[in-house]
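Complex shown without one protein chain; remaining protein chains in place.
Coming up: chain A.
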Amino acid sequence: MSGLNVRIDEKRFDDVSVVRDLAFSAQNGEFLALVGPSGAGKSTLLNMISGLDTDFVGSVCWDDQPLYAAGQSPAHLGMMFQEPRLMPWLSTLDNVSLVLSDPHAERQRAIALLQEVGLGDVLEAWPSQLSGGMQRRVSLARAFVVAPRLLLMDEPFVSLDMPTGNRLRDLLLALWQRDRPLVLFVTHDLREALALADRVLFLSPSPSRVMLDYTVPLERPRRLEGTDIARLQEELFRQHPDLLSGVLATQEAVAGGVKE
């Protein structure tokens, strides 16, 4: 089938199995969120899909081809990590054009994208001169500048304040709706997953596998703090209390701070 096919039979760290019999597929252009308790191997899973970690039993295919066989175009993959991970010695613009296949020829595209994410005035600034939110925007622009078919995001908006996080989420959705890459978005915040994704995959505690494949029944645009999402979250917790026990712990802490 077209799109992404992931089948991880087993992933071990030393003698401990962290992922076992985890499988899912996703269509081209779909927005998928992966939710699970911390320590469920979410980052490990992304590393295996991105090819950073090749030491596992299983396969990761794109349109029925191994995703990172030799000779594959690098333009297929964009990635955002938990931290912005910018090169401190490169300017905003150079950080983005760094990942282009021809940094000089495609420079204009990098500039246009940076202007689009609101960083047109700081093209020559060093990362240390940018705020945390701005650094994430550079990181987001870097992920989109390669025109990715697959975009892997590992809790990219964690530890940002709510307004900054919301602006970034809006920006991500706008760029996604324009370019339509397949997005795999890892988060431990269920509300964030429900606000962003078409489908949410719930991962079990380690050794992790997919416990529930849930299609979000909400129209876009959605509001992270909206009642729709709060209600949906409650309903999910009621229907799958044991399934979500790992998620629940973190969610209660977050929900405590929300006033409706």
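One rule holds in what follows: a contact is a pair of C-beta atoms (placed from the backbone, for glycine too) under 8 Å apart; a residue touches a chain by one contact, two chains touch by 3 or more; residues count from 1.
One rule holds in what follows: contacts and distances are computed from a predicted model.
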Name per UniProt, for the chain absent here [options: "ABC transporter permease", "Polyketide cyclase", "Isoquinoline 1-oxidoreductase beta subunit" or "PorT family protein"]: "ABC transporter permease"
Which of A:27, A:115 or A:129 contacts the chain that the document leaves out: A:129
Hidden partner chain, touching residue among A:23, A:87, A:105 or A:162: A:87
Candidate in contact with the missing chain, chosen from A:50, A:135, A:187 or A:233: A:50
Hidden partner chain, touching residue among A:22, A:146 or A:184: A:146
Selected from A:98, A:158 or A:173 as touching the chain missing from the view: A:98
Missing-partner contacts on chain A, residue numbers: 50-52, 72, 74, 77-79, 81, 83, 85, 87-90, 94, 98-99, 126, 128-129, 142, 146, 152
